[in-house]
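A protein chain is absent from this complex, but the other protein chains hold their places.
The first chain written gets the first letter, and so on, giving A, B and C; residue counts start at 1 in each chain.
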Amino acid sequence: LIKEYEAGGDEYIPTLGIPDEEFATVKKLITKEEIRVVTLAKLKLRHDMCLWDIGAGSGSVSIEADHLLPNGRIFAVERNPQCVEFIKENLSKFNARHVTLVEGDAPGCLENLPDPDRVFIGGSGGNLWDILDTVDGRLAAEGRVVINAVTLDTLTAACEFFENAGYQLEVTTVNIARTRPLSDYKIFESYNPVYIIAAVKE
Amino acid sequence: LIKEYEAGGDEYIPTLGIPDEEFATVKKLITKEEIRVVTLAKLKLRHDMCLWDIGAGSGSVSIEADHLLPNGRIFAVERNPQCVEFIKENLSKFNARHVTLVEGDAPGCLENLPDPDRVFIGGSGGNLWDILDTVDGRLAAEGRVVINAVTLDTLTAACEFFENAGYQLEVTTVNIARTRPLSDYKIFESYNPVYIIAAVKE
Amino acid sequence: LIKEYEAGGDEYIPTLGIPDEEFATVKKLITKEEIRVVTLAKLKLRHDMCLWDIGAGSGSVSIEADHLLPNGRIFAVERNPQCVEFIKENLSKFNARHVTLVEGDAPGCLENLPDPDRVFIGGSGGNLWDILDTVDGRLAAEGRVVINAVTLDTLTAACEFFENAGYQLEVTTVNIARTRPLSDYKIFESYNPVYIIAAVKE
Partner (left out) sequence: LIKEYEAGGDEYIPTLGIPDEEFATVKKLITKEEIRVVTLAKLKLRHDMCLWDIGAGSGSVSIEADHLLPNGRIFAVERNPQCVEFIKENLSKFNARHVTLVEGDAPGCLENLPDPDRVFIGGSGGNLWDILDTVDGRLAAEGRVVINAVTLDTLTAACEFFENAGYQLEVTTVNIARTRPLSDYKIFESYNPVYIIAAVKE
């Protein structure tokens, strides 16, 4: 359809809203385009911030954030070896200059990173509470943590953590359905709902 | 690549996801934060494009697009005098350098603008068909039109136009609900659903 | 879980909300439990009415309506031979006494049925306009037609018909997501959205 990413540079990449199918990924696991940009909006990024992207998956959030942090730094943290390969491939394809890949288990592998202004948690591998504990100790004042939850269990645990820790909390549920461009009939197909938790350190 | 809001106080404005309450506007009419960023994602902006924002309202879409078109041009078209004042105020507050305000009725006032690569229609003042006709005549090859519809009437009319004109069409419905940050209980409050129509000229 | 439909009678069948998995059906095609009861609510059935269920599929709407029309009549119209077998099996299992199966193509096969007070159209096999034309000619004054649309095409066509014919029109969109009872984590899974069109003859 639209030729993008052709030449040796950024000029064909949209500055927001990279289509899901442009990423090397396991299709079912990618943060969908629409969810990704709402997530980025909730992060309230400023040009020179430090962002941790924990459970980066295919790196799609880090890569879209790259445009929004022209003077900042992004650390894409991932422990799954297959995902790590996807991230490498995608960082190269999209020429994401501010993103550093960090292989390993969170929270352990976060130790040597610079303190974050913003943290996105797309996956926690069962260590959500430990990760949040570490994040809370390192996050800058007025810092912001955003979590995408697809289970009620994660939603509940995250809200409990942030309320105990005195953060200001907003939960946004996003229900998206879309038609497929090339089908004869415009059937709406739903994504599963996502809960986007945004917590601000007071 | 992406410029920052520099002057007095503006340094705290995020590079995506400006909170609704930061805009001078009639509260009920603003394109909500979450809808705005999904709309921008659907526009698939590239750094040097020309965007028409027709029925710009408070100018919020143009202002968020300003970051995403560092080498581009944006024309915010609006006929309502009160909205025009809001746009002026917001352009000044957010220091949106690539946005030009165009006062007047579409499609008439579009005549002297440069041809667009991208067109967003947030409001059509009852002239949707005429506006689409004009846009279709001026839009670049592989250009893209995005319309936010809140009525079934607009959704139907827009789809009919684009199918007749041979565009490739995608419709995304967005249902958002969110909790209020400062209330004692986390009650989810819904926005009305929005249909985001994205049409690509073949 | 709960033993239902065991004995030779109605006593174990819930009087509303028969679980989807109790019906003989093609799983993807059944009108889901939640959608089915909202559809029945929109039909505004009274005890002695005549209901046409056009494109009855597995007969689930007719069978749930059976309880709500203790002195009425229901005609389940279906042309697909496999679906006809499902309906027979379900009518027998649920002992639906007021439901008559009508095999054949609508609108042709509607000719010999008594005039309806209520009509539900779950599927139209590409003949929506002809079916609506026939229904309109036969429907009682203050009668009511309910259509479940999953495509924008059906939604648009149905609305156009009813507006031309002078009906009062309401469209309800239903977005449902639910957790699976027996999984370890409560992941919300979405149904595709359904548009329930309710039209009242003036």
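The rule we apply is simple: a contact is a pair of C-beta atoms (placed from the backbone, for glycine too) under 8 Å apart; a residue touches a chain by one contact, two chains touch by 3 or more.
No experiment lies behind these values; they were computed from the predicted model shown.
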*Have a look at C:30, C:50 or C:69 and name the one touching the chain we're not showing.*
C:69
*If the missing chain were put back, which residues of chain B would it touch?*
150-153, 175, 177, 179, 185-193
*Interface with the unshown chain - residue positions in chain A*: 152, 155-156, 159-160, 171, 173, 175, 193
*Which residues does chain C use to touch the chain missing from this display?*
1-2, 10-17, 33-34, 36-38, 40-47, 67-70, 159, 168-182, 186, 188
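Going forward, only the chains that are shown with their structure count from here on.
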*Express in whole angstrom the distance between the two chain centres, defined as the mean CA positions of chain A and chain C.*
42
*Could you give the separation in Å between the centres of chain B and chain C, each centre being the mean of its C-alpha atoms?*
40
*What is the distance in Å between the mean C-alpha positions of chain A and chain B?*
24
_Sites on chain B at which at least two other chains make contact_ = 159, 171, 173, 175
